[in-house]
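One structure is given below, represented as structure tokens, and several questions about it will come after.
A single protein chain has been omitted from the complex, and every remaining protein chain is retained in its original position.
And now, chain A:
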Amino acid sequence: MDLGALQDSIRDMLTTECPRERVVRHAQHGNGIDRDLWSKAIALGWTMISIPEENGGLGLGTDALALLYEEAGRAAAPLPLLSCLLAVQSIVASASPAQRDSWLPRIAEGAIVAMDAPIGITSPGLSLSRTGGDIVLTGTVRDLLDGADAQLLLLTAADAEGRAYRIMLDVAADDLTIHRETLWDRGRSLSNITLDGLKLSADRAWLTTSEAEEALVDHAAIALAADSVGGQDALLDLTIEYLKTRQQFGRPIGSFQALKHRVADHRTRLEGARWLTRSAVAAVTAGLAHHATEASAAKAQAAADYIDLGRDAIQLHGGIGFTAEYPCHVFVKRAFLNEQLFGSRTFHLNRAAAPALCGAV
């Protein structure tokens, strides 16, 4: 598969179907994902990218997904791509063939799956016990990304022996009520879910491993790094265009060194984040030994650079950057949330530098 063509097709779709005006409108009037846009993404098979060929997907790897995330970031698209594609990976890595056959087609058809953070970032919030042939879940899962928009939830639970499971919950069939926690970034939302002895058929659960969960951390880190790189590209272009056209004191404000030098620094940092992210994508795709440190380094750096650019982009735009009709704030809010999702900056910095600090390299 020609990944360049894939990236072009994703970018074309988002340019047409998710223009700036739509994103700005969603930020003012929407909350959570953009369902019409999601239907179009499903129609184009975006969730099929990493589903294995034997399950009807394209069976592509992290390198293909990274392009999808980068383009979604460029458009600041309110889509649950990360939640759903993480779920695909978890199912493919750990679920039984029968479980794959039950859940992968539903994701392919557009069911949104919310995932709690992989074990390693947090501990399972749910405890799992057994009664007869069933499992019983009790506990609270906090900060579930896209939970209020999801039809399925893929959560972690631990049993009394400390074994860790992934469990698939069906919001409608299991009669779950999920409240939306509104975020500053209106393209995504969080939910807390409390279960008090929810009984489910045992085939909803499968054992997960620390390797599988670590691979999910890598996936999330790369996704958020790529989203941050795409977002920086877009926001920097927007800012440069403004500096070229905005006239004050009889000349374009982009001719002032105090402004253009800041833009040059942001661009330089973006190039660093871009190539670090590509290096991480290559390391994860090829399963190189340093995949975890590289993925976390990319996430920590790209998200921090995105925040610094975002903060300065409003400043460089002046008053217009402080209006809801202008898109700066959409990127800024996305940048700040990216840094916190699926592991804080501190978590990823420590994960990245751990081998160096232990003298392992």
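Please note the rule applied: a contact is a pair of C-beta atoms (placed from the backbone, for glycine too) under 8 Å apart; a residue touches a chain by one contact, two chains touch by 3 or more; residues count from 1.
Throughout what follows, contacts and distances are computed from a predicted model.
Visitor: Unshown chain, UniProt name, "Acyl-CoA dehydrogenase family protein", "Iron ABC transporter", "HAD family hydrolase" or "Methyltransferase domain-containing protein"?
Guide: Of the names offered in "Acyl-CoA dehydrogenase family protein", "Iron ABC transporter", "HAD family hydrolase" or "Methyltransferase domain-containing protein", the absent chain's UniProt record gives "Acyl-CoA dehydrogenase family protein".
Visitor: Which one, A:R35, A:K199 or A:H261, makes contact with the chain that was left out?
Guide: Once the missing chain is taken into account, the touching residue is A:H261.
Visitor: Decide which residue listed in A:L58, A:V92 or A:L349 touches the omitted chain of the complex.
Guide: Reading the full complex, the residue touching the unseen chain is A:L349.
Visitor: Can you work out which residue in A:E294, A:D312 or A:E339 touches the chain that's missing from view?
Guide: Reading the full complex, the residue touching the unseen chain is A:E294.
Visitor: Counting contacts across the full complex, list the positions on chain A that touch the omitted chain.
Guide: Chain A touches the chain not shown through residues 240, 243-244, 251-252, 254-257, 260-261, 263-265, 267-269, 271-273, 275-276, 278-279, 293-294, 297-298, 300-301, 346, 349-350, 352-353, 356-357, 359, 361.
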